[in-house]
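Would you mind keeping the following structure in view while I ask a few things?
One chain of protein is taken out of this complex; the other chains stay put.
Right, chain A next:
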Amino acid sequence: MSSLLFANQQGLQQQQQQEVFTMQAIGGKRARFVRGGQVVASPAPGARRQQRAGRLACNASLKDIRDRIGSVKNTQKITDAMKLVAAAKVRRAQDAVIQGRPFASKLVDMLYGVNTRLRNEAEVDSPLLDVKPVEKVLIVSFTGDRGLCGGFNNFIMKRTEQRVAELRASGVEAELLMVGKKGGQYFGRREDQYEVVRSFETGQKPTVKESQAIADVIYSKFVGGEVQKVELIYTKFVSLISSDPIVQTLLPMTPEGEVCDIEGNCIDAADDELFKLTTKEGELAVERESTNISDGEGFDELLIFEQEPQQILDALLPLYMNGTVLRALQESLASELAARMNAMNSASDNAKELKKNLTLLYNRGRQAKITGEIIEIVAGSSV
């Protein structure tokens, strides 16, 4: 009797271990699982599933399996709902980008016009164009406020760490400005290694107010001479299934207002890209269309410049900087939502698979029990 009790307890313990194991599986992390304190490289997906099913068979009672089916079913409902919510929000993020279009296009027109005028002037000089020897860099990195979105936050944090290490290796100091709760928490815990100037939250809908607050900090840091270069690290929204963490130099700007990545490849401001979420044969799909928003006609010869072109450029560049920050926020949010949609999609799939296997097991167990009972009855009657 006592040995039976012991076996039961052991079974329960294993059950709990498995609970952890499946939770991880649902969370969408695939690579490795810790089993009994040992890190085991995961076998091929098919093999793993069989193994999981096999393990359950030896030590779970029918009631346990039934309970687990129930809990998996609930989890699936939650992940399904989260997926749909994320999909709806991607749409909203896209609308925000569209609403920002008139501004972006007018701005590029102006920038183009002012530049054509300025080309004839000798020196262009604005605080935001100052190229100074770099001693300290301000890195602005954009993460999300929440988890459960696959590797989204992790990619950005790793990229930020990598960039800081690169800069330090070349003898340049780095400060961090974090946008998004997750990044703020992560680097906040590592205060001894990283200098975090300030952290912001991304919020559910990035507006000018947020981007302005971020841009104000960047502006005062740069113009105040504390940093000589500002870089943005954010996730560029490529499609619903892929997004790249990229590093972009924000300041100092080139006079044309072009935004360059760290290798010096310039992304032409006039070739603005717009992403569109559409449905294709019942599936969500993303189209990225690139439009040249500047018609390049420049200004009228008669146009009066109320101030010196120089001064106008001074007013224009901060505006352009804000636009870039807002754009980074929007792209990052869209990527986060897309990542969440994907993570939740695979979580739902995993849950569905798990439920199927468990149901099979349950039915098999139930059948075995009935068979056993029949055998007992038959054996009893034949005596």
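Please note the rule applied: a residue touches a chain if its C-beta (ideal position, glycine included) is under 8 Å from a C-beta of that chain, and two chains touch if they have at least 3 such contacts; residues count from 1.
Assume contacts and distances are computed from a predicted model.
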Item to check | Listed names "Gpi16 domain containing protein", "Peptidase C13 domain containing protein", "ATP synthase epsilon chain, chloroplastic" or "Methionine--tRNA ligase, cytoplasmic", matching UniProt entry of the absent chain | outcome: "ATP synthase epsilon chain, chloroplastic"
Checklist outcome for this item: Out of A:86, A:107 or A:358, only one touches the absent chain, namely A:107
Checklist entry - For the chain left off this view, which of A:201, A:226, A:244 or A:376 is in contact with it? => result A:226
Checklist entry - From the list A:99, A:170, A:193 or A:382, which touches the chain that is not on show? => result A:99
Checklist entry - Of the residues in chain A, which ones touch the absent chain? => result 96, 99-100, 102-104, 106-107, 110, 113-114, 207-209, 211-212, 216-217, 219-221, 223-226, 299-300, 302-307, 311-312, 314-316, 318-319, 322-323, 326
